[in-house]
Each structure stands twice: as C-alpha cells, then as structure tokens.
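Have a look at this one before I ask anything.
One protein chain omitted, others in place.
Per-chain residue numbering starts at 1, and chain names A, B and C are given in the order in which the chains are listed.
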Amino acid sequence: MINKTVKDVTTACKGVKDGMTFMLGGFGLSGIPENAIAQLVKLNVKQVTCISNNAGVDDFGLGLLLQKHQIKKMISSYVGENAEFERQMLSGELDVELIPQGTLAQRCLAAQSGVPAFYTPAGYGTEVGEGKESREFNGKMHLLEHAFNADFAFVKAWKGDTAGNLIFKGTARNFNPNMCGAATITVAEVEELVPAGELDPNQIHIPGIFVQRIFQGEKYEKRIEQRTVRKK
Amino acid sequence: MINKTVKDVTTACKGVKDGMTFMLGGFGLSGIPENAIAQLVKLNVKQVTCISNNAGVDDFGLGLLLQKHQIKKMISSYVGENAEFERQMLSGELDVELIPQGTLAQRCLAAQSGVPAFYTPAGYGTEVGEGKESREFNGKMHLLEHAFNADFAFVKAWKGDTAGNLIFKGTARNFNPNMCGAATITVAEVEELVPAGELDPNQIHIPGIFVQRIFQGEKYEKRIEQRTVRKK
Amino acid sequence: MALSKEQIAQRIAKEVKDGYYVNLGIGIPTLVANFVRDDIEVEFQSENGILGMGPFPFEGEEDADLINAGKQTITAMKGASFFDSAKSFSMIRGQHVDLTILGAMEVAQNGDIANWKIPGKMVKGMGGAMDLVASAENIIVAMMHTNRAGESKILKQCSLPLTGVNCVKKVVTNLAVLEIEDGKFRLLERAPGVSVEEIDAATEGNLIIDGDIPEMTF
Partner (left out) sequence: MALSKEQIAQRIAKEVKDGYYVNLGIGIPTLVANFVRDDIEVEFQSENGILGMGPFPFEGEEDADLINAGKQTITAMKGASFFDSAKSFSMIRGQHVDLTILGAMEVAQNGDIANWKIPGKMVKGMGGAMDLVASAENIIVAMMHTNRAGESKILKQCSLPLTGVNCVKKVVTNLAVLEIEDGKFRLLERAPGVSVEEIDAATEGNLIIDGDIPEMTF
C-alpha cells in the first residue's frame, strides 16, 4: 500500500502559505481538525480564505484564527456563534460569503469528483442567486454552482490507516468526507492511526486515494458547544 | 422507526407496469437484484426501459428479460457479454443508449440528490456528445448531463434492516447505492434482513429514507461470470 | 389567549403523520419532537448528518461526536444512521424528507420567507434553510405573529432578504393557523380565545376569512 503517514502536524502542514484557500471539516465544533487549526495559528499564515460550514466560537476552532486576524475571507453557511466574527464582518475587516449549506457540501463534493458545475434550486430568487446563471428544470428554477478550488483540505476522522483510508464517527462526519480530495492537498488527522489492513475495506468512508497526508492527532479537546441533557 | 418491510417479492414489485422505466443495480452479474428480475420475468411487463450498467448474460440477469422481449430500451455503458442482446440491437428490435459508465453513475446520483443537471468531460467530442450542450470550464470542454427519471429502482444489498438501512458487500456494491432514492419507488432485496437497531449506524451505506420497500431475498445464485484463479 | 412557544409546537405536531421523515429547524421547531403522538412512527433528520435522531442524552452520556444542527448533544434511535453533509442534502434536495418545519422572521402571502439576515445588524447565515425551503414540498413555518414592537410578521411582501420564494404552504403562529392560497393567507384556525378581529389586526398581509373559524385543538 502507498504510505500516506507523516510524523506530525508540522510535516502535515508543510507548504501552507499566506493567501491560500483552505477547506476545514466540522460542523460547529464537532469533527473539526483541532491539531491542524492549532498549527495554522502557530504558523501565523495570513490573508487566508477558509471554506468551512461554521467559524468556530470566540476561543475555539476557527475562532482562534479570527482572533489573530489571519483570515481574509470566510465561505460558510452559518456563523452565528461567534461574536468576534460578527464584529470583524460588520466592520468590514473580514470578507464573508454566506452560501446555503447544501450548496457548500455539494461544491466540495463536485471538487472531489471532477464535476466543474451543477444546478441546485437552493438560493434562487434570493441574494445568493444574484449574478449567478439560473435555469429552469422540471418547471423549477435552479442556480448554476461551481466546484470549489482550494489549496489544502484539513479534515478530522475517527480512525485512519497508513494508506490514508478514513472512518468517521457519528455526526462528527459532516463535511469531512466531502472535503477529502477536494483540494490540492488533503491532510487528515485521526484519533487512532492503525496499520493498513486493520480496517474493514467494506466500512471505509473515504478511500486513501483522496488523502495525501495522514497523522495521529493529539490532545483532542472535542469541546461540546451546547450541552443538552435530560434527567434519568 | 418507519417500517419498510414487505413480505415478499410479489408485494415489493406491486405497481410495476408496461412501459415503465426501471433502474437495476449490479455490475456484470455481481450485486444484481436476482429476486426482482425473476419477478419481472414472471409478471411479463413489456416495453420497459432499463437503466443498468450491463445487460446480463444470455440466461441470467437482464438477459432473462431480453429473451422474453420485455425490454424496449436499454441504457447501459457496456453490453459486451450478451449474444442475444447484440442480435436484438443490430436487428433494431432493441433500442440501446450507450453512455459512459461514470456518467451513468452520476446521473443516478443526481436523481437521488435532487441535482437536475451537471457537467462532465466524459464523451465530449464523441457520438455521446452529439446534440448535447457543451461548455468550457477550466480550459476543458464538458457536456451537460441530466438526472435520470425512473419509476422503480431495484437494488440488492448484503444486509438490511426493517427501517430500510442497507449495507453492501465488496464490489457487489457498485451502482446499487447510487440508484437508491433515484426512482419514484426503490425496492431493496437483501441477503439478510435484521430488525432496526442491529446494524451499526456508523456503517450504513444507504439510510432507509432512500428505500421504500425492503424484503428478504431468496435462493441467491450469485453466478460468477469470469472465474479466474491462481494455484496455491 | 395567544399560544406559548410550546403550544405552537404542540399544534404543529398534529401535522406530523405516520411514516414521515421530518426536518426540524432551530428554536420552536425543535420542540415539536416532544409532542408527536406515540402511536405513529416518525424519523427526525438533522442536516448535520443523522436520520433517526433521539432525545437529549442522560446527564453524563453526552458525546461531542453526536449533535444536532443546533449543536445540541443528542442521542440516536435504534435504526438510526449517520452520513456526510452532501448525503444529508441529497435527502433534502432530492425531496426524500416529507416535512420541513422551520422558523421565520417574516412570511409573505405569496409564500416567500425571510429568516437569515437583517442587513447591517444581524447576519448569522442561512445554514441549511435555503436548501430546505427551495426543495421541500411540505413546509410549515413556526413563528410569532408579530415582533416585539407589535408589528406584523405576516406580510404582503417580505422586507428582509429572502430565504426562499413561493415556498411556504402553512404557517402556525401564536395567534393562528394560516394557509397560503392564491397569494393570500387563508385563516384556518384561531388560538383558543383569540378572535378573528385580533388576528386580522395583527396581520398585514391579506387574509381570507371564510365562514366560522374554529379554535385550535391539541
């Protein structure tokens, strides 16, 4: 098997540069690439564009990059949990492109799949549709949407093997599989890295061909954003 | 959980009519819905259009429907294993639309996903592109391809539960997951039907929402088309 | 008397039928799950990647890898499945979800809805709402009839940036159940003790008031 293992997050993030476009997996704080984010903060890359469903919270997730003003532009579907984000956006420091969540996912998948463009009904007749081509199919209006173009995709999986095969857990899966192979270089961090052959080939969510670098992540905080419980 | 179980193949195929369009999973003879095909032969539905990667062999798979002249039109990518098929096609009895395999898969997925159309480079500049819209993206020509429109999808899975969740095995997976939810009614037959809750929710290949009817299949022959082996 | 948020959810729960796959938005819609009859089978879809969402976990059993679209910790029912975001929106865009219940800031009588942005003031984003309203054939909006200033949110035309056009079919507010019909709001039911006149006064859009309007039952 082709070995995709790199020894740590430093090696995994080699090649990131100011002005690049990154994809980052996760929904809220669930399934975010914690190690890669910490490394991007450390490297202090500037003027980056981030494609990520959310923008973290003030002191976790992408909020850490926002605090340091590393982000030039966010492409997201929902950014409601982050006061610093809102401040930077309303003040004009931060460029924000809000797009429908399904369109975001499909534009990642399109990039992964070599589909340059597709039609979706989401956003037709709204601000999202302004300046976009529209077209009727089956009596309904649709927008033409394009595949994303990114330099790095940073994803987080539950288990992975040295061949780059990935398995996600629960709803921490979310955008992570759709971003694999959707950028020039896909960096996967995993909670548990095993030798190739240990994962059931029938249960792999993302085959290793979509991953360029894989490493064992460290010290996952896995913060819960809204702790909701019921009494026993 | 919503219960999708029907008692047998007769109930599962209720509503099939002459002139309908069917999707059928499988690659070669691997992962084909054997029980549904046998029932379609028994019901003797005529003038049907079949969307299926291959057309079976003379005496198995879709070849059984061809023998009885039930098929008006085949939409496939490769039909090279079937002498009766070739005879009917060259004589003009059978209408055949050959399309690239990736386009076939993506047109199923588009139907499942509510994407009415997408662009792909496959077939540009060939007969496949004749009469189709083409367009340049990233310096390369692409064809506009549309989602399929089918009445029934017949798929075969390895394991399934009463909620309609499906798990496929090995390369018998192929087109089966892409056809689920891509037709008005999706009928899944499985080798092993278990109560909802017995399958790991993390390992389900197709969630039950894409399946309308599920039943325990019988007497799977699972014929091997090309038995290739090596000596120990 | 005007309904509480719980009562709005309770009334909407009556629209949930046996065998439905339902997507619940954040806020009042989330509460609907608590009021669905026990004798029908319903599966809740959350667009972040679960079908068969269950109630909140017992204390101490929260899992950071198991949340809903509101980022709340949840559980999975027996027979649930997890999937990626693209597959989740295949369910939504592909019209496999039977019923979508979501909140709104404004609804117009042509079925337009606005719920994601107040220019210059609040921009949280549309999340999955634009995909949901553009695709769903059966959309119920759960909302308060008026804003805090007492101004109607049931309008002739939306003033805020739209989430979707001509898509809303039914609206349940703290005052009434309304159905979009030929570019107007047909008044179907009144909140218990709320008069047709009170509803009319709180509604900026054109109302169709036809015969006796019954009170809601729960």
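Quick notes on this one:
In this text, a residue touches a chain if its C-beta (ideal position, glycine included) is under 8 Å from a C-beta of that chain, and two chains touch if they have at least 3 such contacts.
Please read these numbers as outputs of a predicted model, since none were measured by experiment.
Taking every chain of the complex into account, the chain not shown here touches A, B.
Touch with the chain that is not drawn comes from one residue among B:Ala172, B:Val190 or B:Ile214, which is B:Ala172. For chain A, the residues in touch with the chain missing from this view are 1-3, 109, 111-115, 161-163, 165, 181, 196-197, 201-202, 204, 207-210.
For chain B, the residues touching the absent chain in the complete assembly are 27-31, 53, 76-81, 86, 89-90, 96, 98-106, 108-109, 120-128, 158, 168-178, 205, 222-232.
As a working rule, only the chains that are shown with their structure count from here on.
With chains reduced to the mean position of their C-alpha atoms, the one farthest from chain A is B. Counting partner chains per residue, chain A has residues 106, 120-121, 168-170 touching two or more of them. Counting partner chains per residue, chain C shows two or more touched chains at residues 50, 76, 82-83, 86, 89, 92-93, 135.
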